[in-house]
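A protein chain is absent from this complex, but the other protein chains hold their places.
Take a look at chain A:
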């Protein structure tokens, strides 16, 4: 794994004294999809802002593919595309004009074929001559993505890309993100929809109050912090947890009609099988087995909530 973005001891204190980032360290691997999660005001946008050049760091360094983002900002920024959170567009420009502008701004020679590809990928080709102001919110979001891709960046930042976007567009967008990743583009996104991060990301970082609380591979994170919650519906009421099950950490539902079982970590399937065998051997009849894996959202709330 080669690192394409290295953030070291990055801090930001705004003029009003608010410390938005506190010595954040983070390394992003080439070609991965990294999801940055955190509550509002956690420092996500400040972090992205510093890497992209919108915000000045108070201390620390950012290295983009070997180029220091302050000393060698031209080479560093050339590699980055940013899709901002706000729908900031020039309403009076046409879609094509906007894309040409973006490409030029990043120092690339005109390439109509590339712009056409980007527009077609985002289903914007038919709208290329329309004024951006005449497009719907979802289409404007696509235009912002197209603008960010106009200069063929190697790293794409998506700051809350699916906020206020309908289901269909959201699905298209993730489809596009996957295609970009297949082409080798590194993607760093922030999102409020945690299930999206769960679905898309290779690794996940959780940031809160300016501190990066954890960075972990999604599967490992789910395994380490996830839980499986099993509910076994019984055909006959029980008064107490059977003695044979006592050391398995099993609870009886208040109505006595179900046994519940919670297991930390992801791999507990053999335990469940063992449990079911005991039930059969004890002659306890059951009518349903329902197992629920905790989502990233539960993990996230648990993590952040602990600090409140």
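By our rule, contacts are C-beta pairs under 8 Å (C-beta built on N, C-alpha and C of every residue); 3 or more make two chains touch, one makes a residue touch a chain; residues count from 1.
One rule holds for everything that comes next: contacts and distances are computed from a predicted model.
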| item | value |
| --- | --- |
| Chain not present in the shown complex, as UniProt names it (candidates "DNA polymerase", "Tat pathway signal sequence domain protein", "Transport permease protein" or "MBOAT family protein") | "Transport permease protein" |
| Chain not shown: contacting residue from A:23, A:68 or A:93 | A:93 |
| Touch criterion as defined above, residue of A:82, A:149, A:258 or A:296 at the omitted chain | A:82 |
| Hidden partner chain, touching residue among A:101, A:125 or A:193 | A:101 |
| Interface with the undisplayed chain - residues on chain A | 14-15, 49, 52-56, 73-78, 80, 82, 84, 86, 88-93, 97, 100-109, 147 |
